[in-house]
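Note that one protein chain is taken out, while the other chains of the complex remain in position.
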Amino acid sequence: MAHRSGRHFLQIPGPTNVPDRVLRAMDRPTIDHRGPEFQTLGREVLEGVKPVFGTAGSVIIYPASGTGAWEAAIVNTLSPGDRVLMFETGHFATLWRNLAQRFGIECVFVPGDWRHGVPPDAVEQHLREDRDHTIKAVMVVHNETSTGVTSRVPLVRRAIDAAGHPALLLVDTISSLGSIDYRHDEWGVDVTVAGSQKGLMLPPGLSFNAISDKALAASKTNRLPRSYWDWEDMLKPNATGFFPYTPATNLLYGLKEAVAMLMEEGLENVFARHDRHAEATRRAVRGWGLEVLCAEPAEYSGSLTAVMMPDGHDADALRRVILERFDMSLGAGLGRLAGKVFRIGHLGDFNDLALLGTLTGVEMGLSAAGVPHRKGGVEAAMAYLEAGDAKQMAAD
Amino acid sequence: MAHRSGRHFLQIPGPTNVPDRVLRAMDRPTIDHRGPEFQTLGREVLEGVKPVFGTAGSVIIYPASGTGAWEAAIVNTLSPGDRVLMFETGHFATLWRNLAQRFGIECVFVPGDWRHGVPPDAVEQHLREDRDHTIKAVMVVHNETSTGVTSRVPLVRRAIDAAGHPALLLVDTISSLGSIDYRHDEWGVDVTVAGSQKGLMLPPGLSFNAISDKALAASKTNRLPRSYWDWEDMLKPNATGFFPYTPATNLLYGLKEAVAMLMEEGLENVFARHDRHAEATRRAVRGWGLEVLCAEPAEYSGSLTAVMMPDGHDADALRRVILERFDMSLGAGLGRLAGKVFRIGHLGDFNDLALLGTLTGVEMGLSAAGVPHRKGGVEAAMAYLEAGDAKQMAAD
Amino acid sequence: MAHRSGRHFLQIPGPTNVPDRVLRAMDRPTIDHRGPEFQTLGREVLEGVKPVFGTAGSVIIYPASGTGAWEAAIVNTLSPGDRVLMFETGHFATLWRNLAQRFGIECVFVPGDWRHGVPPDAVEQHLREDRDHTIKAVMVVHNETSTGVTSRVPLVRRAIDAAGHPALLLVDTISSLGSIDYRHDEWGVDVTVAGSQKGLMLPPGLSFNAISDKALAASKTNRLPRSYWDWEDMLKPNATGFFPYTPATNLLYGLKEAVAMLMEEGLENVFARHDRHAEATRRAVRGWGLEVLCAEPAEYSGSLTAVMMPDGHDADALRRVILERFDMSLGAGLGRLAGKVFRIGHLGDFNDLALLGTLTGVEMGLSAAGVPHRKGGVEAAMAYLEAGDAKQMAAD
Partner (left out) sequence: MAHRSGRHFLQIPGPTNVPDRVLRAMDRPTIDHRGPEFQTLGREVLEGVKPVFGTAGSVIIYPASGTGAWEAAIVNTLSPGDRVLMFETGHFATLWRNLAQRFGIECVFVPGDWRHGVPPDAVEQHLREDRDHTIKAVMVVHNETSTGVTSRVPLVRRAIDAAGHPALLLVDTISSLGSIDYRHDEWGVDVTVAGSQKGLMLPPGLSFNAISDKALAASKTNRLPRSYWDWEDMLKPNATGFFPYTPATNLLYGLKEAVAMLMEEGLENVFARHDRHAEATRRAVRGWGLEVLCAEPAEYSGSLTAVMMPDGHDADALRRVILERFDMSLGAGLGRLAGKVFRIGHLGDFNDLALLGTLTGVEMGLSAAGVPHRKGGVEAAMAYLEAGDAKQMAAD
């Protein structure tokens, strides 16, 4: 690649722009993973991530991508032939279903239009109808990275409870954790799946399972073979700060720093910042006369916005123009949305001016690619950010 | 300082945003400055910087700030009591004059309005009147960092020649080198003064003197004491890649990388990029209904734009609001312009979206600070960048 | 931890001392793993690692520790109830056996004394006796990290061939790859398991499966469920430089640099260097009057040396003293060797003076910990290194 002046705008919905503090924290010699210095680190990160998940319980850290944590959630809790309830909220829900099927899980996969989240009433209805409790788990993607739709996990929880059903609740927070309000304990989630490369602002390479006592109990009796992903193998050495096999030490250095950054900013502020940037982005989208994919305002995502292309225009052609001319990466439409939407990531280490730089890139790209649109998207976003900011200042 | 999410926008006219490639190049152990590995490095940087200055002659590299290179230019060429011709183009011309006076130089300092560059006809006139050639040097700040005005050095050269005057031509390119077209040899400059922290994209800590044979000859007979800045002491070990005292090795690592980046992009493209960003910025300024300080279009600066505040509004209050709310640093008005202008740096490692992020910060800041202005600046900049980009694409 | 002056000596047998070049290569922003810049990187690393494995075939790269690559080798080739032949060469052979058993593999685990490698004649005998070819794989740990014994894979291959047995050959090279001569294709290995944090000089977090056509064929019909580790899912996107899920991008940056370093030095030189350092270490051990654990000179390890403690002396007490007084980490005795041996890692990014610094730390540590020994170990190592060096110089 020829040299390009300036910093690339990485506005896919993850991996996100890794902040210098995290990169520098990782840029240190690896240490003995069985020595006392590591032990201190191990304890710090194992304890430190808990509030990010909203849990007082255990969080397992894998040297793996998020897909590995998906697999871990399944192989530790389910058995071949088990039924699970899932909803087709988008590409990643579909992929998780596919993964589960590989392990012999029978998936009740309720079709969806990829513009809505998990419908709580459908959860309740399916579970009520499952009188024999053959459904062992409800598996929900909290924030569908392919669509920018955030399912309302508390309502899913309430639906399960209303149905009086004992199913486990497994939730994928890969693109929500550290960006969108999430509470493992309070919402009664049994396994929370997460990854390092989104709201946690790390490079990819770590993934997580936060686990409830109920999930842990399930892992004692379920019948899927496992070793790398085995919770019990992990929990034992974790108790003293160690890991059963070589951990990804340098990513743990980064994790410690990333958690510190989230705590310094304050999780509530982190979530509010993401919400504000998401709303500014949606106003820009409407300013351009385009449509946000997410059809339900209560399910708008704080971490990304998927934008629908006008008929007859290819999102990938637009993305290519924007990458070439403005050195910005946007997310592609995935699966059945290929070519039909592009996705703007506004999560992780981000601020107002970077968001607006992003939106100017989209606005100019729409012109450059000959996509019909109105001007004024950036202006609408600025107007919102100014006002929101003014309101916040007044409240201080 | 509390943690702020996202990357700071450092849009002062230098130090500029140091690119990761340069930071990473510097992030290496220091080596023996008398050993063979250093020798290779020394030769590479001493040779490598020459095209950036547009010279085939010697470039001296000091472990020092630009102010040191100002001093070096003087103590190597002039003697106490010498007269020099200078023009009050702004704050830095004034500071350089002050520095020269400290060394007993008598400065003919032609007053100016801080909105224009060096007037070539005045150069010619002053030199013609100096029949006894008591003026030993004409000292010009190529790009006045305090005003965003770029003096036309080729016209100054022509004026000196037209007057048939033997004065040396000393030029400060601290905020132009690597950003604005500059040619030490072709323009007949005798000493070019430069620093590392602007167009060269390095942290501060290196500065430069590119020197002509005529300047070198002057250094053999002038009468100012010197040691650290002495050219002759430098040139001898430089011939084999070494330095007379410990050089700033890690900054030299960065210099090698920065020169490589400039060459990869191509100096002509670098200058064109700066011009394009400067024009976009001026269009934004006019879109806001504000005035660019530089009064002469032929002297617009490619590296920064100074913007005049409406009467009764304080530029520093505006800058404070922008720093607090939008995490962006802008340049203050200096000297007699304090509070009356703010300066937008658009030099160094930069691109369209970062420029537009910068301009959105100014536009929102004007609102937030209650500075009367029109909306539409950012839009005007986008329109220009799109069009300019389209033109460039057409030309490809 | 209180500040300690100077650089820690990380002389465990991995993770190894990550060189600055690799750390700096990783210290860069993560890029879009679906974009063209990543594609170039993906192709480079997928192609670049092949010569390190001595293969022209495919190498799978996992975002995982070596344990994951162990699991991958099994779940892609074997089925529940399959029999495999393994040898108790040490702790890691035992752990791999345990892992296989978790997946329902029946392990013929031939007992060993932890001082020898895999006996080729026993391989042949077991396979000859297996007339029905119920044994599906021979699983060998090339270099036993727990003992410093290197099994002779070419002899194992010859034994399998001599028995005319169709078993797959799976080899763990976690602590040999990039340190000890290894040839996946030439030696007819079917699956080579490797990790990033030893001879490859990277932090932990990547692991590898190099696979033969025969192994790939086995993966088409075997019956272990898998998703994260699935070769076929990997190979398809790998063909164009991509990965089926988010790869550990920053570790791939490091991998590219590490492979470049190995190639610059030359693999033959890399192996010779490790052999030379291993021999120097053994001479030191004998100089101290202590015994090397490895009982067979033809099986001495190039990457680490396990040293037996005199009876009645605790290796962990010695290691603690050395860590506290001399800031050096040594490897512990593992499993049945706990407390009885300590292990000196001399692999990865290493040189003569660092090795000797290491050996001085052991020699002084023996004194400090009151372990009976003779002086003269370091001197013997120096004598060998000087002479070996002289020989090499003469040969140049």
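As written, the chain order gives the labels A, B and C, with residue 1 at the start of each chain.
The criterion applied here is as follows: contacts are C-beta pairs under 8 Å (C-beta built on N, C-alpha and C of every residue); 3 or more make two chains touch, one makes a residue touch a chain.
Computed from a prediction, not measured in an experiment: that's the story for all the values here.
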{"item": "Option from B:C107, B:I211, B:L251 or B:V341 whose C-beta touches the chain left out", "value": "B:L251"}
{"item": "Of C:P19, C:G90 or C:P225, the one touching the omitted chain in the full complex", "value": "C:P19"}
{"item": "Those residues of chain B which, in the complete complex, touch the missing chain", "value": "1, 7-8, 10, 12, 14-18, 23-24, 26-37, 40, 62-68, 71, 80, 98-99, 102-104, 195, 197, 203-205, 224-228, 230, 244-251, 323, 329, 332"}
{"item": "Touching residues (missing chain, whole complex) on chain A", "value": "20, 24, 27-29"}
{"item": "For chain C, residues in touch with the removed chain", "value": "2-7, 9, 17, 19-20, 27, 261, 264-265, 270, 273, 325-328, 349-354, 356-358, 360-361, 363-364, 367-368, 375, 378-379, 382, 385-386, 389-390, 393"}
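Here is the rule we go by: only the chains that are shown with their structure count from here on.
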{"item": "Centroid spacing, where centroids are CA-atom means, of chain A and chain C in whole angstrom", "value": "35"}
{"item": "Chain centre separation (chain B, chain C; CA means) in Å", "value": "54"}
{"item": "Between chain B and chain A, distance of the C-alpha-averaged centres to the nearest whole Å", "value": "45"}
{"item": "Sites on chain A at which at least two other chains make contact", "value": "7, 17, 27"}
